[in-house]
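With one protein chain removed, the remaining protein chains of the complex are shown where they sit.
So that you can tell them apart, the chains are marked A, B and C in the order they are listed, and the count of residues begins at 1 in each.
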Amino acid sequence: MCGIVGIFGQDETIYNLLLSLYALQHRGQEGIGIAWEEGGKILSEKKLGLVSDFARKFARNISTSIAVGHIRYSTTGKSDLVNIQPIVLNGLDTKVAICHNGNLVNFFSLRKNLESNGSVFTTDMDTEVILHLIASAKGDIMSRLKFAVSRIKGAYSLVMMTPTELIAIRDPFGFRPLCLGKFKESYIVASETCALDIIGAEFIREIEAGEIVRISKDGIISEKFKDSQEKKQCVFELVYFARPDSNVFGVDVCQARKEFGRTLAREHPADADIVSPVPDSGLFAAMGFSEESKIPFSYGLVRSHYVGRTFIEPSSSERSSEIRIKLNPVKGIIKGKRVVLVDDSIVRGSTSKKIVKLLKEAGAKEVHLRISSPPFKFPCYYGIDTPSLSELIASSHSIEEIKNFLGCDSIGYLSVEGMLKSLGKFNSDMSKYFCVACFTGKYPVPPEDAEFIEQLRLFRNV
Amino acid sequence: MCGIVGIFGQDETIYNLLLSLYALQHRGQEGIGIAWEEGGKILSEKKLGLVSDFARKFARNISTSIAVGHIRYSTTGKSDLVNIQPIVLNGLDTKVAICHNGNLVNFFSLRKNLESNGSVFTTDMDTEVILHLIASAKGDIMSRLKFAVSRIKGAYSLVMMTPTELIAIRDPFGFRPLCLGKFKESYIVASETCALDIIGAEFIREIEAGEIVRISKDGIISEKFKDSQEKKQCVFELVYFARPDSNVFGVDVCQARKEFGRTLAREHPADADIVSPVPDSGLFAAMGFSEESKIPFSYGLVRSHYVGRTFIEPSSSERSSEIRIKLNPVKGIIKGKRVVLVDDSIVRGSTSKKIVKLLKEAGAKEVHLRISSPPFKFPCYYGIDTPSLSELIASSHSIEEIKNFLGCDSIGYLSVEGMLKSLGKFNSDMSKYFCVACFTGKYPVPPEDAEFIEQLRLFRNV
Amino acid sequence: MCGIVGIFGQDETIYNLLLSLYALQHRGQEGIGIAWEEGGKILSEKKLGLVSDFARKFARNISTSIAVGHIRYSTTGKSDLVNIQPIVLNGLDTKVAICHNGNLVNFFSLRKNLESNGSVFTTDMDTEVILHLIASAKGDIMSRLKFAVSRIKGAYSLVMMTPTELIAIRDPFGFRPLCLGKFKESYIVASETCALDIIGAEFIREIEAGEIVRISKDGIISEKFKDSQEKKQCVFELVYFARPDSNVFGVDVCQARKEFGRTLAREHPADADIVSPVPDSGLFAAMGFSEESKIPFSYGLVRSHYVGRTFIEPSSSERSSEIRIKLNPVKGIIKGKRVVLVDDSIVRGSTSKKIVKLLKEAGAKEVHLRISSPPFKFPCYYGIDTPSLSELIASSHSIEEIKNFLGCDSIGYLSVEGMLKSLGKFNSDMSKYFCVACFTGKYPVPPEDAEFIEQLRLFRNV
Partner (left out) sequence: MCGIVGIFGQDETIYNLLLSLYALQHRGQEGIGIAWEEGGKILSEKKLGLVSDFARKFARNISTSIAVGHIRYSTTGKSDLVNIQPIVLNGLDTKVAICHNGNLVNFFSLRKNLESNGSVFTTDMDTEVILHLIASAKGDIMSRLKFAVSRIKGAYSLVMMTPTELIAIRDPFGFRPLCLGKFKESYIVASETCALDIIGAEFIREIEAGEIVRISKDGIISEKFKDSQEKKQCVFELVYFARPDSNVFGVDVCQARKEFGRTLAREHPADADIVSPVPDSGLFAAMGFSEESKIPFSYGLVRSHYVGRTFIEPSSSERSSEIRIKLNPVKGIIKGKRVVLVDDSIVRGSTSKKIVKLLKEAGAKEVHLRISSPPFKFPCYYGIDTPSLSELIASSHSIEEIKNFLGCDSIGYLSVEGMLKSLGKFNSDMSKYFCVACFTGKYPVPPEDAEFIEQLRLFRNV
């Protein structure tokens, strides 16, 4: 995953951009990059690390009215400045910077084709093909953009800039979120509304699927480059990725999570004394579960405030497990209790196993694990960084096997139907408009290249 | 405030010490220092910053069996390495390192007297008088320690070491917590039990008020240097300072806070739709308030995971207030609601005022502020870093004036009686054994020196 | 200026590369970049700063047999990682890294043309056109290289690599030096022989003007891509740029400088007591001047060992001028003496003026300035970073005016004829084969683009 922001501002543009990126830090911790207009050119700066590290060194004195920024997710691959966005095209004529959230499913064949015509790629990112498509097209920026989006397939929320315009584009399926806000005379586009809130901007609307929005001193121009397609928004944003205080795809994220928790309580009730979240991922689902089940909500695990950066490699001895550094069970609350432990998802299962063990060691009589999403069985091709199939515990194990592996007394996953029905509560149509391929394996846009899946882990930009 | 730890260990002593200090990071973010035995001498290292910064650079390869460490609170005064503990006496004969949590009320006259006899002080810390008293005494280490504690007055939980012993001392009133734990053949003393949990140590007991505990390879020796005095434990540890998953003064901190919340709900009920904590300080009190009042608990404010270090100075414009960087109101939960907002205390009132404003702007119909401790009116002389009287809003304003200043619709503080009665639930005698001077102005150990109060801000070690 | 190195090695390739770059540090202090083969790809790393800063963090553990590196000169423009070489083309098929010393006089029109065909430039460097020419050509690497060198004009010593070959190219005029060395079974190409000496490599020969040398595990292949042209080697390398212990263009640099000093003494004798160099730039010319004139050589100025990095901005007061931090006159040697002060060149004149003043203040009776090169009047288009015409003091002032500006008692520049005749001493033909355009304005390869001269300062890679 990544977070993207663009601001067309009157003053303090860089300051506001950095604040907004800071609000999106949960979408990526590997690196941050920003680009801005200065003297008719587009300059940029990139760093590995968190926004807070970056901002101290940087950018206080730049005065500009257009800027874009990108937060990159920490992946298992090699961290490298060259793979931090924005990517900038500083041609003698055409100048553009691109920030991308998503994943192109046909970038490999596009790159091959472009290289055979002499294009020089300088990164491993799928995003770079968009830059080359723009450079190799003819005409004004709008013609070039349309040429580029007519070639690429897959998931792309884009925030771009030229020296005079801020541009926002969302793919025809709307896989990834992108919203538009306004503050005073300035505009902001960002992955989530929490990036608007932090600078006091008002949420106007989402960028629509298949829409190009261009913001300049002449105002806002919108154009649909593709229409009437069924949206396929990523339900995992609501389950896990987005911040609970954001409104994404028209839904308050924390309310969606509470609703998942309520449905989960109906689908998989438990005979227990307390409901405790895995902090902070299971918090709102646990509150919903508690409300529906009437089992009291309590914090059985406390999370260290200072986690975010692990500082010390775990010792060789097993005694001080890494999870202990992040979470501490509260014995006075846990001891002798039957605990419903609520989390949002299980990927590999190793962390959940450790948490169950922590609770049992702290004296929990029973641990009933409840997961507020369906079993995660299939890789995402649209921007969620997923491990290989063999590492996804649910793709190769039955529910019963998972329960035994984790050592809990019972386990319950939210069903796909329950999940979509929960969302129907907010808007009756909504349940149709979500991509649930990671649970069902039914991909709205199948990967085109044979090489794509194979290369996904090497060339991903998620 | 500060956090202190000492370990007498078999292996990985420094690793365990750093983990324990990490668990106590909430007790101070300004600096960290550690000392350890090496080749019969006591070596030490000190840094400004967080444990996590420190540990990466340091200490992986030191092999020792005795080590002590200290976490220093960020005060308004000048940050300086020289004021980071431990303080080390590396005399040709006597060698000792001292970590101190608390504040000595007669250190000024002690220092004056020592200096007139030729003692050279190298720090501003009250703790240093203990070192000089030990150095100027005669006899073995026990005689020297007894001489020192017979002279000093005030609050002191001490973790000390010689090249062969780990020593723990708690003042006769037991103002500050200090507990003893065991893991395998090793021992740990620490400010709070969460420092024991993180390394998998078992909590044995608290160090008693007026007790000296010495741990060496010959085992544990305990001696009371003063007895039969009424304990005066700092209630503010339970209200605010200690981690919720710690057990302090015999009470589970999170349970104490819940109980404060329940009593508060009875003392100051509110007609409202939701109870929301100020995260994370008001969390458990808000849960208690909700349980007692039956008003649903909900998270109306979300806290950024990445706060801990502010990274960017607030802009000149008022729009993006600093509080916005840390907390974001969840409009979907707040809008149109009557909110009970629960926090643990009010010091200056400026932060509370901003939070109330945030909620109102997010659409809250009413904001009823409930504080799970009494009005904070008097400075602490025993180790809590308090601002000057004129800055403590409750010392110069009536409850009504505070309400008007904060802009909330109603306000309610827990009463001193209610607070002590809540603690009585855990142990009927307990309500007698707490220092509540910051609420009442009745000081168990009055400051002896005329200069003390005046100098408190310059020479404090809190 | 820049320094370039490439190694095709058996072991410790990166270690030797860094040592060689360190020996070339005088050719550029702004930044350093290296590239190497790893797993069939070309990886690279770049840093702003000195080699010594870089090496500590880096590269100890990389095992590779081909690597190239580049040292970048500090220019007045914006320092930026993106403008640090090597430039790397990591195409799916074609992979190459390029290090360039020199300046292309037609890069602007080449870039324009390439961009109009869709090429995406990511740097401001003229070197990048070479990369795009290679990418857009067809056939094997040799065909692509020949296509590229058939298009570019100007000065270029190139060290390049593919995953299997080390490649060295020198332009048909041989403006910049490039030499070939061997150690054990390994080969090295580098700007100067001092980079060979430091790793114990034996100097084999210079890369010839118009030659492409390819080194692989199959041995060395050489091909002339252009022949029978008159060489135009940069005489300023001998005057100023190269290290005195290097052999460049077939001449020992320190010997050439001594010879310049001898000729200078004949052309501009002085009635004086001592000859003193401006350390270290005038050292060998001063020794030659002393030998020829029989006036005793003495160090009238001492240079701080620790200069290299200025550490403190000069104060507002004039008292402590910046030059004072670098040079200190030795009063005991200077006082009451008539001094011949020898330096290699005068650019703006401001430093020379300060040094003359230092000597006078230290008691020198007379200061006779002698410069071991002709007046520097015209900008260099082939890789020496020169200020604008208006800043070159000799381009707008007569010798008499310069003398008055500097405040010296007499001044004498080496003549162009004297300079070339001095070089004739080493090889009778040699005097024909040098570019002296910066003294005469007669450019061997005139800039082709109207924009070139204008853009020189923006897009230079010198």
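Some points to look at:
Heads up, the rule we're going with is that a residue touches a chain if its C-beta (ideal position, glycine included) is under 8 Å from a C-beta of that chain, and two chains touch if they have at least 3 such contacts.
Computed from a predicted structure; not experimentally measured.
Contacts of the undisplayed chain with the visible chains, over the whole complex, involve B, C.
For the chain left out of this panel, the touching residue among C:280, C:401 or C:417 is C:280. For the options C:304, C:388, C:404 or C:440, the residue in contact with the chain missing from this view is C:304. Screening C:7, C:34 or C:50 against the full complex identifies C:50 as the residue touching the chain left out. Interface residues of chain C with the unshown chain, by the touch rule above, are 12, 15-16, 18-19, 22-23, 25-26, 50-53, 55-56, 183, 194, 197-200, 243-245, 247, 252, 254-255, 280, 283-284, 287, 291, 296-299, 302, 304-306, 308-312, 315, 317, 319-320, 324-325, 328-333. Mapped onto chain B, contacts with the missing chain fall at residues 81, 88-94, 111-112, 115, 117-122, 131-132, 135-137.
Throughout what follows, only the chains that are shown with their structure count from here on.
Viewed as a network of touching protein chains, the structure reduces to a simple linear path. Think of the whole protein's Cα atoms as having one middle point; the chain whose own Cα middle lies nearest to it is A. In the Cα superposition of chain B onto chain C, the rotation angle, rounded to steps of 5, is 180 degrees.
Put simply, the C-alpha centre of chain A and that of chain B have 37 angstrom between them.
Rounded to a whole number, the gap between the C-alpha centres of chain A and chain C is 49 angstrom. Counting partners per residue, chain B has no residue that reaches two or more other chains.
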